[in-house]
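Take a look at the structure below.
Here the complex is missing a single protein chain, while all its other protein chains stay put.
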Amino acid sequence: MSEYKTLTAADVSVGDKLQSTDIDISTGLVVCGALATRDFEPVHHSKAEAQAVGLPDVFMNILTSQGLMTRFATDWSGPEATVNSIDLKLGAPNIPGMVMAMTGEVTAVNGDTVDINILGENNIWGMHMQGTVQLTLPKEL
Amino acid sequence: MVANIKDKTVIVGAYNTKFSKSSGVSELSLAAQAVKGAIDDAGLKPEDIDGMATFTMDTNDEIEVARAVGCGELTFWGRSHYGGGAATGSLHQAVMAVSTGMAECVAVFRALNGRSGHRFSDGVSGAITTADAIHWGWYMPYGLLTPASWVAMFTQRWMHNTGVTRDALFEVAHATREYAVKNPNAFFHERHFDREEYDNARMIADPLQLFDCCQESDGASCVIVTTPERARDLRHPGVSVRGVSQAAAPDQEQMTSFYREEFAGIPEMETAARNCYQMSDLTADDIDAAVIYDAFSPIVLWQMEAWNFCGHGESGDFVLDGAMRPGGRLPCNTHGGQLSEAYIHGVNGIVEATRLVRGTSLNQPSKDVNHALVTSGVGIPTGGAILGKMN
Partner (left out) sequence: MNEQEQKAFEDEIYAFVGKVVYPTTPAPDDINETMIRQWSEILGETNPAYLDADWAANSSRGHTISPPAMMYVWGQEGFQVTKGRAPNAMSTLVETFNRHGFTGVLGTNVKQDYMKESCIGDNISVHMVIDNISERKTTARGTGYFFETLSTFTDQHDDVVGTQRFKVLKFIPQEQPAAASDTDALAVPTRIPSPRGHDNKWWWDACDEGKVLIQRCKSCHTLRHPPRPMCGECQSMEWDSIESTLDGEVMSYTCLRHPVIPGYPKDPICAVIKLAEGTHFVANLVGCEYEDLRIGMKVKGKVEQVDEKTMLPQFYPV
């Protein structure tokens, strides 16, 4: 049990920064992420199809981005947190070879509920996704 | 040879437009507002202006500004090169013109949409077709692309050589901010900050963090330079130009003079200071207040050394003793500087230095300001000017 710590609202203040992380966007992550989310749209696994819509290579599907976003939030909060919502603005595509830097900051604390503003920014085209994940943190454990 | 300009020219008008993040108007409109404002401040009429001086980087043709403002004949225009290095450079042009009789009333202006238009922090990327391109080509491929990164390279080595720490950089940023807090036209009006906020701000280019860097701004500033005879009839007590100098040093590059044996220094500013002091017959001891070009916090420190307010490597202790503060040895950047008022390429600094000598700064020091120094940008061919009360 003790190896997984979960934050409580008392541990958190507005302005707290989440430990940033860099995610290497590999072809594997793009294609397998699409597979794991059962998103078989060809633009996510076929380079030729992706190029037909004007992009240099296959690009990450939204469901994978959502998964990375919630993972980033709960990696910070710990497993006893409940995810209430994820509200994303979509930006530039993630293409293999890019690195997406994820950063986050607590923007609101209301009782046990916290809003975290998270930015995923790739090194080539900038903002890939930006938005708010809302969590409910456990009462004192 | 010492240039023979002492007290031959006088600043009689000074004006800043509103500074903003998005002016919503053209740069020409800003220029016209600034020139008109300075003319009004002087008590002159547009048709009195017969000369203009600005930066090569300024996008406004003198004749366009003249038409917009309703000036008459122009008998002089001159531009000065090298970004913020042209701040007192354009004053230099005006002084030469007026003191030689080429023109009688010269408007020195700079107008830019530096925030909503071209931003300096975008760096030198993009469509560059000038001869500068080859110079920047030695840095662009590596990502050494922005003014902050070039200044950071000097700063890192200078801090290493001198042992000056971030405490001194913070003092520059904080002293300046406290002045801006009281200036309603400053970006940071009524916004104090503390060491924690300073330390926690994002890193821009190590070791420079956000609050070590100036504001990119929209706005314009202008001063009017004329003869003492003319100045006596005008509204404000005249502010004489005691000395004004421009200088480049050996092995000078634009922002990247990394090829000198020891590059943690600004020899071009030492030359400018020496000439300016000689011209004016003054020394550092005679300077009561200063507007020191502050695109980045560390460059203020180097200039204090170059202008001989303290010895080499001693500027950290100098400012930590409170020198820049209202009651200090050298109240400095009393408008809030470019760090906290706005970045108008140093011409808002000439406006402030004029006000300091007039005695009308919003943060006027309690002591008598007989002489104020104002300087241009650093790392480039640069310059400075010493202003004093008209005799």
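Read from first to last, the chains carry the letters A and B; within each, the first residue is number 1.
Going forward, a residue touches a chain if its C-beta (ideal position, glycine included) is under 8 Å from a C-beta of that chain, and two chains touch if they have at least 3 such contacts.
From a predicted model like this one, the values you see are computed outputs, not experimental measurements.
Taking the complete complex into account, A:124 is the one of A:7, A:109 or A:124 that touches the chain left out.
Within the full complex, the residue among B:24, B:141, B:163 or B:184 touching the omitted chain is B:141.
Contact with the chain that does not appear here is found for just one residue of B:2, B:63 or B:203, B:203. Where chain B meets the omitted chain, the residues involved are 121-123, 125, 128, 133-146, 149, 152-154, 156-157, 160, 202-208, 256, 258-259, 263-264. For chain A, the residues touching the absent chain in the complete assembly are 1, 4, 22-23, 29, 32-33, 35-42, 51, 54-57, 62-64, 66-71, 74-75, 79-80, 82-90, 95, 97, 99, 101, 121, 123-126, 138.
Criterion: only the chains that are shown with their structure count from here on.
Distance between chain centres (mean CA atoms), chain A to chain B: 44 Å.
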